[in-house]
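Up next, chain A:
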Amino acid sequence: MLEFSSKPINFGFLPATFYWALLITVSLLFIPFIFSSSAALNFITQVCIAAVLGLSFNILLGQTGLLSFGHAMYAGLGAFASVHVMNKIGLGECAFPVILIPLVGGLAGLLVGVICGWISSKRAGIVFSMISLGIGELVFAMAPMFPQYFGGEAGISTNRVIGDTFLGLSFGPQIEVTYLIIVWTLLSMGAMFFLTLSPLGKLASAVRDNPERVAFLGVNPRLIRFFMICIASFFAGISGALSALHFEIATTDSLSMYRSGSILLFTYIGGISLFLGPVLGAILAVCMTVFLSELTPAWQLYLGILFILVVSFAPKGISGYISAYLAQIKALYQRNNLINVIRVSCLHLFANAMIGGSLVILIELTYQLRFADQNWMLLDWFKHNPFDVNHWIIPICMFALGVLVKLVAKRVLRCMR
Partner candidate 1 sequence: MKNLLTIQNLSAYYAQSQVLHGLNLDIKSSEVVALLGRNGAGRSTCLKAIMGMVRTEGQIQYRDQSLIGLPSFKIAQSGIAYVPEDRAIFAGLTVEQNLMLGIKPPARAESTWLWRLDDAYALFPILFERRAVAAEVLSGGEQQMLTLARSLLGNPDLLLVDEPTEGLAPQVISQLLDFFVSVKQRGVAILLVEQKLELAKQIADRFLILGNGSIVFDGDWDEFIENQSLRQEWLEI
Partner candidate 2 sequence: MHALTLQEVKLQLGQTAILRGVDLQLKAGERLALIGPNGAGKSSLFNVISGRQTCTSGRIMLRDKNITRLPAHQIVRQGLNRSFQTSHLFADLSVFDHLCCALIQRFSSPLMFWRRLKNEKQVIRNAEQLLDLLALRERKDTIVRELSYAEQRLLEIGICIAGGADCILLDEPTAGMSRTDATRIVQLIRELTINKSLLIIEHDMQVVFDLADRIAVMVQGQVIACDTPQAIRANRQVQTAYLGTWKTT
């Protein structure tokens, strides 16, 4: 996964970056062909939107070291701006191609970013977080006061089938919108990756690690922060516009602290130190909010547990964990230890599966015990009866077994070193 800082790893003659870019582009362009059910398109589209948002958030958190609690605001305002423009087009009050709507969202995000960034770039660290929280909540609290702009509780609906068609595309059918969104996602991802290679991007990483020292390089760290906030809000705005195209509505929920919190959660789980980490986070986000939430009422609990585990044991997120793991395997492979690695990995995998599986069953049982009247699919799968003691004993045994194997694996690993 594309690293932020260090040298690109070479695969023969072309840089790894190139392969990643190719892989992502090709797969994004072909997946909708292969999986063209409306559920699949819906999924891909949402992943794209979340990925752009996550990447833009990571411009702040991963790259500049700014933990923002108000990032959803930029996306939300971008969505509102695009909805208004779309409605204007729909009424024939202005002519603007629908394919360029994301640009409108981006510019709106940028505008807000300029204003808010001016205030919040003053400080980093916790004070920045608090300012961003304040601004986010302020805008969220303000929105209902201007129903003509924010549509009150109902939000503002729009229609994307407006204006002239573009190469015969009306963007009514989901697949056309999906492709539009994919193209914009690819453009945004490319631009955001390019940013990491630019002087500004490098200095931003420097500001993240040590803002004070940057000042002693003759560069005002505040200015760097300000520019990064602007850029991040621009891409957040684009993501908002994409969601407006997809859902054809902008609501005040999308400005909320809760939304900002989810962005943080999933981006962090995906991993903030690799460029593609947030994309992984986005995939996970959509999987969890769309699929898992249908399977089990406990999905938010799983999310919380996952996040806490990541914070405690994999501070670089899942992507960081994977790449560290691969690096370890590579190192051991060079020392001809691969077979042992595989053994230990299998032990760990087994142990984790046991522990994880037993926890899932226990949680599901508990939920079933608690919310007996609600039907959830995951519960059906297990066909467990929470009132039967045996059904509790099995997962507990699994758990114990898992812990045991884990201890063994640890011993083995220690012997190997």
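Candidate entries met the following condition: all candidates are chains of the complex that A comes from, given by their letters.
Just so it is clear, a residue touches a chain if its C-beta (ideal position, glycine included) is under 8 Å from a C-beta of that chain, and two chains touch if they have at least 3 such contacts; residues count from 1.
Nothing here was measured: the structure is a model prediction, and the numbers come from that model.
S.K.: So which of these touches chain A in the complex, 1 or 2?
M.R.: 2
S.K.: If you look only at chain A, which of its residues touch candidate 2 in the complex?
M.R.: So the residues of chain A touching candidate 2 come out as 4-7, 194-195, 197-203, 205-206, 208-210, 212-221, 223-224, 227, 231, 273.
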